[in-house]
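The structure is given below, and queries will be raised subsequently.
In this view, the complex is presented without one of its protein chains, the others remaining in place.
This part shows chain A:
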Amino acid sequence: MEKRQVLVTGASRGIGRATALRLAGDGFHVSVHYRGSEDAAAAVVAEIEAAGGSADLLQFDLAEREQVRECLEARIAEQGAYYGVVCNAGLHSDNAFPAMTDEQWDGVVRTNLDGFYNLLHPLVMPMIRRRGGGRIVTLASVSGIIGNRGQTNYSAAKAGVIGATKALAVELAKRKITVNCVAPGLVETDMTDALPSEEILKAVPLRRFAQPQEVAGLIGYLMSDEAGYITRQVISINGGLC
């Protein structure tokens, strides 16, 4: 039987990297997407292949709609439709709202929220026409649920992702394609390296950051056959933060 193909965006590091490794270990062929970190993404592919899995590299900037569409349409024409997608890639650029620049607002919304449309619009109809069900997992954040100081742009974009995820779940349910959102709290990645961890951890009942592998474990479950009855959900993984 041919391997099911899944795409993980932002897979060169952090949660995306852990997710790509996890899904390859679960038997999926994984498209490892990156924007600028080619060496790191190639290392993920090499690690997957060294472990006996299969993977390929995909490069595009999620904020560039035409670029994303062209890349994905060519990939699908060549290799067929994906079974699953993990919309992980994202960025943040924090500032107090009055000090936030147009570039900070637009950049974060374009990648994190427009990226949902830019990525999934070219992928969904081929997934439907594959007629084998499917899985879509989006990544939001605790910030999109409770709102974080200094993150009006990020909180808005992630709250938007939650809404879009739920709406898409309704549209695709009939096709046995589940659509869920994972909302991590503080995860030990490049994105959280600069945070004052001691102070922040006081708000986390479990008193620690999550490891990327823990988030990948949840995503791996949602991508599995066992999770076929879970859709339209936002699942938090945040150490009890909210």
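Just so we're on the same page, contacts are C-beta pairs under 8 Å (C-beta built on N, C-alpha and C of every residue); 3 or more make two chains touch, one makes a residue touch a chain; residues count from 1.
Keep this in mind: contacts and distances are computed from a predicted model.
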Not-shown chain resolves in UniProt (candidates "Isoquinoline 1-oxidoreductase alpha subunit", "Acetoin dehydrogenase", "Acyl carrier protein" or "Chemotaxis protein CheA") to "Acyl carrier protein"
Touching the left-out chain: which of A:125, A:167, A:203 or A:242? A:125
Touching the unshown chain, chain A contributes residues 125, 128-129, 171-172, 174-175
